[in-house]
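Here the structure is laid out as structure tokens; the discussion comes afterwards.
Only one protein chain is missing; all other protein chains are in place.
Which chain is which? They are A, B and C, in the order written, and residues in each are numbered from 1.
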Amino acid sequence: MIKTTTTKRVLYADTDKMGYLYYGHYAKLYEIGRAEMLRDHGITYRHLEDVVGVMMPVLHLSCRYRRPALYDDLLTIETSLLERPTKMINLHHKIFNQENELLNKGEVKLFFVDMKTQKRVSCPEYFSEKFDPFF
Amino acid sequence: MIKTTTTKRVLYADTDKMGYLYYGHYAKLYEIGRAEMLRDHGITYRHLEDVVGVMMPVLHLSCRYRRPALYDDLLTIETSLLERPTKMINLHHKIFNQENELLNKGEVKLFFVDMKTQKRVSCPEYFSEKFDPFF
Amino acid sequence: MIKTTTTKRVLYADTDKMGYLYYGHYAKLYEIGRAEMLRDHGITYRHLEDVVGVMMPVLHLSCRYRRPALYDDLLTIETSLLERPTKMINLHHKIFNQENELLNKGEVKLFFVDMKTQKRVSCPEYFSEKFDPFF
Partner (left out) sequence: MIKTTTTKRVLYADTDKMGYLYYGHYAKLYEIGRAEMLRDHGITYRHLEDVVGVMMPVLHLSCRYRRPALYDDLLTIETSLLERPTKMINLHHKIFNQENELLNKGEVKLFFVDMKTQKRVSCPEYFSEKFDPFF
């Protein structure tokens, strides 16, 4: 199992008239979480696209909202990879505020597409050589 | 059952470097769908907040992505209410492009909060007097 | 001179905790305005990129905020082209609410880039054959 944490402050731009982080913006927090999980292991999504030639469209997203995130909250994004990625990669996210209250839980399933052929491929070696030792 | 359709054109602002509508923006399409479903029945979310004093935070969101939405696509957002709202309201959404291809399916569960007491309440009469005849 | 109007409803997603349309989202309204001005003349930005092979990065943006746009307001975006586009295209925008109050004025300067060579080019014929009769 792999677990990474990173932080993100809630902007005015992110809030809505309820004073909460808009429910659609959690997907962006999950994006931050997965990019930083990769970076923690010496790989980047930018390199995956630009050099390896593979992109990762999202197949499924789910979010459960427990408490609102408020303006200027310093959120902690905890991202976990529980299973070895194969045809898909499945990431689990938890969002906490600065009082360590759990605000939100999410799950994102992504797959791998060869950018030249536009066909689905398996998890590229660029990822698996870093992740396999953890499983 | 209640079903409403409305349209939304994909902006440059909505696309990402993959050339697709960013996966986090579907939540915004569902918001458009539910607002227009209410308006079609002579009620508005603005009135719910400003006059009735009830707001509707989101409890759960899920999206399944089948095909990408592309820049300038004219999307159709189909919003369905399958069950009478009680403590919660549960909306189903389908997104189609101008070729009538199904791109995305989503589900949003919301609840009702009295804005003064900040306590959870049941579906307000303002909604139920419009929706009850359909169930 | 060319003038086009189109409408856009303010979403919850667009509001901020002040209850106003977030100041950064006016750029998106201007994008809607210029896309619809093109469409009114039988041309689309999508065709410009995909077929003509020219893109239009923004060089300069300015916005003056007079009154806030509020949730669910039905905004009118008025877009004007006052001069024949040459090396640049310069668009003027006014945003009104449903009470016809002027909320915001903006100006966007864009230029033309050949997507293959990545070099700056003059206004393509695809535009000028439509716009020249107006000047």
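The rule we apply is simple: contacts are C-beta pairs under 8 Å (C-beta built on N, C-alpha and C of every residue); 3 or more make two chains touch, one makes a residue touch a chain.
Since this is a predicted model, take the numbers as computed values, not measurements.
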item	value
Identified contact with the non-displayed chain, of A:46, A:66, A:84 or A:120	A:46
Sole residue of B:30, B:45 or B:71 that reaches the chain not shown, by the stated touch rule	B:71
Interface with the unshown chain - residue positions in chain B	12-13, 15-19, 22, 24, 71
Contact footprint on chain A, counting only the chain that is left out	9, 11-13, 27-28, 31-32, 35, 44-46, 71-72
Missing-partner contacts on chain C, residue numbers	18, 20, 22-28, 31, 55, 57-65, 68
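Quick note on the criterion: only the chains that are shown with their structure count from here on.
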item	value
Mean-CA-position distance for chain C and chain A (Å)	33
Distance from chain B to chain A - Cα centre to Cα centre, in angstrom	24
Length of the line joining the C-alpha centres of chain B and chain C, rounded to whole Å	27
In chain B, residues with contacts to at least two other chains	27-28, 31
